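Read through the structure below, which is laid out as structure tokens, and then see the notes.
What you see is the complex with one protein chain gone and the rest in place.
Coming up: chain A.
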Amino acid sequence: MTEHPLSMPLMLEAILGAASEPRWHDRLHALEHEGGLEFVSIPEADAARKRMRVTTDRGRDCAIALPRGQSLTDGAVLFHDGGLAIVARIDGAARMRLIPETIDDAMRLGHWCGNLHWKVVFGAGWMDVVLDGPEERYRDRLRDLAGLARFEIAGAE
């Protein structure tokens, strides 16, 4: 059977502001008491996308279609008409911290993770791998490196 759009979603086509801004804070707070504040949860891995179909925490069907110059951030206000506001929540991805023993180990570890195209965040003496899937899948790949580099796997803070 051909799959066609059954109904038009509520279009969210711009970021109007940030929930943390004073001018939005009071408005959203008031709407929350009136039951007019809804949230869409977006995985961190999808936050760079400009378009996606999403459902609010109250089941409202929405479609995000942002201009190329705008980016989704946690607390982005996507809709407001006086009676309803919709705010984005970016769900932080799980991370796995890798701590190499020496500079030599760090170079091997960095080269390995680069070859696997993993998204990483660097810190002082550590590297966080941003997990886009089960942690076990990432640990499986690191087992192959065990004899070549010494490093510790820790949970990210």
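FYI, a residue touches a chain if its C-beta (ideal position, glycine included) is under 8 Å from a C-beta of that chain, and two chains touch if they have at least 3 such contacts; residues count from 1.
Everything that follows uses one rule, which is that contacts and distances are computed from a predicted model.
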item: Undisplayed chain, where the name is taken from the UniProt record, one of "Spermidine/putrescine transport system permease protein PotB", "Phenylacetate-CoA oxygenase subunit PaaJ", "Urease accessory protein UreG" or "Regulator of SigK"; value: "Urease accessory protein UreG"
item: Of A:Met52, A:Leu84, A:Ile99 or A:Val120, the one touching the omitted chain in the full complex; value: A:Met52
item: Residues of chain A in contact with the chain not shown; value: 1-6, 8-9, 11, 13, 45-53, 63, 65, 67-68, 117, 132-133
